[in-house]
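A single protein chain has been omitted from the complex, and every remaining protein chain is retained in its original position.
Per-chain residue numbering starts at 1, and chain names A, B and C are given in the order in which the chains are listed.
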Amino acid sequence: MWEVVKSVLAAFFGVQKEQRRCEDFQHGRAAVFITVGLLMAMLLVVLVALVAVVAAR
Amino acid sequence: MATNPAPKPVPQHASTAAGGLAEAHPERPSGLLRWLLTTNHKEIGTLYLIFSLTMFFIGGVFAMVVRAELFQPGLQLVQPEFFNQMTTMHGLIMVFGAVMPAFVGLANWMVPLQIGAPDMALPRLNNFSFWLLPVAFTLLLSTLLMPGGGPNFGWTFYAPLSTTYAPPSTTFFILSLHIAGISSILGAINIIATILNLRAPGMRMMDMPLFVWTWLITAFLLIAVMPVLAGVVTMMLMDINFGTSFFNAAGGGDPVLFQHLFWFFGHPEVYIMILPAFGIVSAIIPTFARKRLFGYASMVYATAAIAILSFLVWAHHMFVVGLPLVAELFFMYCTMLIAVPTGVKVFNWITTLFRGSISFEPPMLFALAFVVLFTIGGFSGLMLAIAPADFQYHDTYFVVAHFHYVLVPGAVFAIMAGVYYWLPKWTGHYPHERLAQWHFWLSVVGVNLTFFPMHFSGLAGMPRRIPDYALQFADFNLVSSLGAFLFGASQLLFVAVVVLCVRGGRQAPAQAWEHAEDLEWSVPSPAPLHTFETPPTFERPAH
Amino acid sequence: MTTPDPQLSRESRSGVRRTVWRSVAALVGMFAFAFALVPLYDVFCQVTGLNGKVSNSAQAVMHDGVDQSRLVTVQFITRSGSGLHWQLGVETRQVRVHPGQPTEVGFTFDNQGSEASWGRAVPSVSPSQASQHLRKISCFCFDEQRLAAGERREIPLVFQLSRDLPSDVNTVTLVYTLYPVEGREASQQANTRSLQGEEA
Partner (left out) sequence: MRTLLVWLAGGLSLAGSIQVAMANGWNMPVGVTELSGNIHSLHMTIFWICVAIGVVVFGVMFYSLFRYRHAKGAKAANFHENIVVEVVWTAIPLLILIGMAVPATATLKQMYDASEADLDILVTGQQWRWRYDYLGEDVAFTSNLGTPRAQIRGEEAFGENYLLEVDEPLVVPVNRKVRFLFTSDDVIHSWWVPDLAVKQDSVPGFINENWVRIDEPGVYRGQCAELCGKDHAFMPIVVHAMEEEAFDTWLADRRAAASQEAQGIDREWAMDELMERGEQVYTAVCVSCHQEDGSGNPPAFPALAGNQALLDDRDRHIDTVVDGVSGAAMPAFRSTLNPVEIAAVITYERNAWGNDSGDSVQPSEIAERLSD
């Protein structure tokens, strides 16, 4: 699971190794990546919202 | 329709698809019926591209009317109501009629060839989703002739201007958007089904070329976003005709709700228009730099991330509508966060060029112009992300300059690069080198002459969508209008090159470009109507 | 059709069918999501005070004392949308209140038209972050009302600013806009159609 999270973080950042890509595509299943991606997107939303609320004060 | 050149000796079973000699199968209809009933992905691809080129010229004519009026201060040519119809129709025709169908046409042609599939997964649905488009756009164009005129509320059709204060033809505008939306949705389903299920044995998801990968992500975006557009347009229909008040403050609705819904569709839509362009450029630059794409994995992961992140930033189009402070900060930060991973892909292309062995055939010229000019559009995008500064930029010509830089030298140049790159495969002939170079240089000069002054007229205070302006903006608009006429005229060269290429020109071998390595270069040029009847064995290149 | 379907292998054909059904499900889901955004938007607005939306249901008075240290100016603006003969007047243009102190302000609805008609007052608050803290104890917001020709009706607005109103907010503006209610009795809009109709 931690591999998937790392890969999704790499995707959000936009940089990834070729070797990790091959492993992800060979072992990982698409559905897992998509759901983890959506959850981490929501996490990102909450995080940025918190930063915005704090910054607005 | 496509011209049929004189019969030429043609290998027995092969028949050129793109308007070349259609070798008569016993039961195949010929002439118009062939094109009406075709379920072949190559013929439907050609139909999409011809339709897109036609729409590109119709939208271009509307842009010429707009630029002709803005040539000088004062109202010389058209009345303001008609001017608003021209700007609105220009936007609608270019976005939904020229750019999206062009990418769908390229996908129809190249995706099956690049993954070794015999055809699209659902051929009859493919035909149906194409022939929806002429219906939708004939309906849309006919609204110009209706009493009260066509849509005059901008391609973003904000309520209440598009609901309570709209001309009576708005209901037809809504119907045409529905039909065009359905066509895009069916196209997207078809492409996802093809990519996921019809790859050649041995080609795993990770071996797919970048054009196919970016189109897969675009198709997912289309599936997620077109229903939201359909929803918004249905709510508009109910507000206009059935007395609901989704967007009418009088009845408890909220015009700002419309903007939220529209841009929730709108921002992923602009990614839909640029991701396939990333895919095309990522295929062309390595071929002519004779060097493998730098950071292939990063490109794949970044485009995948866009599929989700593009949904978080919609309200940066609404910084001045009266959002609370926290919302403005949230959307500013999110826009900054996702602008970087996508913008940075430009560095990948440039590093691919670094220490390559570069030649400058027409596709490469357009791809390089894409990289340079799209980056300028990206920079003005970064400037627009700064919310306080956006209070001065919003709804001025600075924004017009931004999105035209990412759309005209962005999406349109990438489409043209793709056409020049794959014409040898479609027609069996290389495009006319000299004419293509003329088309390239005139287009680049025209694009910059048209849209670069708009940065300054916008900064100096010229609002968008106005038929007449104050005297201090006169020089900028003069230059922009001249540039627009030059750019418009130079596109006729593109038609000439394509027609000449279909009819003749230097013969192209199967491997038309020396360093091209995708699967489509293994089929003969011109690509026969039926390719990969028996799936090819795909041997993995040394990754 | 004219060209025979390419013979798809059995599992890719089922794969295609599965993909199509999943896509259709996603489409229906997103279409429903677009319509679900409408009520979601209202809830989100009330929670964050986005766009000056105000909760329209009456709320109970909060009895946690009055914050004497601060005075907040509450301004009232009344406007009339087009198509309604009514005039909305307010007893006083501006009041200075302590947060937590319930206050009453009289509003007068005045139908100057020659016939009965339905109308409603649509509220909006600025700054938007204050709208969560403006508690309406009794209010005519959004209520559809019928006024006979020439009728004048006094309706009080009782409100209370909650104590946790952000300290940097010291002026709150409450705007009421009068709008006709469509569909009820022939409001002004209907009979002027003939005036315009003849000219077309």
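For this structure, a couple of remarks:
The rule we apply is simple: contacts are C-beta pairs under 8 Å (C-beta built on N, C-alpha and C of every residue); 3 or more make two chains touch, one makes a residue touch a chain.
The structure presented is a predicted model; accordingly, all values stated were derived computationally and were not measured.
Although one chain is omitted from the display, it touches the following shown chains in the full assembly: A, B, C.
Touching the missing chain, out of B:T351, B:Q437 or B:Q511, is residue B:T351. Of the candidate positions C:A34, C:V105, C:V125 or C:C141, contact with the hidden chain is made by C:V125.
Taking the complete complex into account, B:G148 is the one of B:G31, B:G148, B:G202 or B:G504 that touches the chain left out. When you scan B:E433, B:D468 or B:E533 for touch with the missing chain, the hit is B:D468. The chain omitted from view is touched by exactly one of B:S30, B:T138, B:S359 or B:Q507, namely B:S359.
Seen from chain A, the chain kept out of the figure touches residues 13-15, 17-18, 55-56.
The set of chain B residues touching the chain not shown comprises 73-76, 80-81, 84, 147-148, 152-154, 158, 160-161, 164-165, 249-250, 254-256, 289-298, 320-322, 325, 328-329, 332-333, 336-337, 339-341, 343-344, 346-348, 350-359, 368, 371-372, 375-376, 379-380, 382-383, 385-389, 391-392, 394-396, 456, 459-461, 463-472. Where chain C meets the chain that is not shown, the touching residues are 51-52, 75, 77, 79-85, 87, 93-94, 110, 112-114, 122, 124-127, 150, 168-171, 173, 175, 177, 179-180, 182, 187-189, 191-192, 194-196, 198-200.
We adopt the following convention: only the chains that are shown with their structure count from here on.
For this pair, chain A with chain C, the centres built from the Cα atoms lie 38 Å apart. Among all residues of chain B, those that touch two or more other chains are 325-327. By the touch criterion stated above, chain C contacts chain B in their complex at residues 1-3, 5-6, 8, 12, 15-16, 19-20, 23-24, 26-28, 30-31, 33-35, 37-38, 41, 45, 48-53, 81, 122, 128-129, 142, 177, 179-183. Across the complex, chain A is touched by residues 204-206, 295-298, 300-302, 304-305, 308-309, 311-312, 325-327, 329-330, 333-334, 337, 340-342, 344-345, 543 of chain B.
Only residues 7-8, 10-18, 20-22, 25-26, 30, 33, 37-38, 41, 44-45, 48-49, 51-53, 55-56 of chain A touch chain B when the two sit together in their complex.
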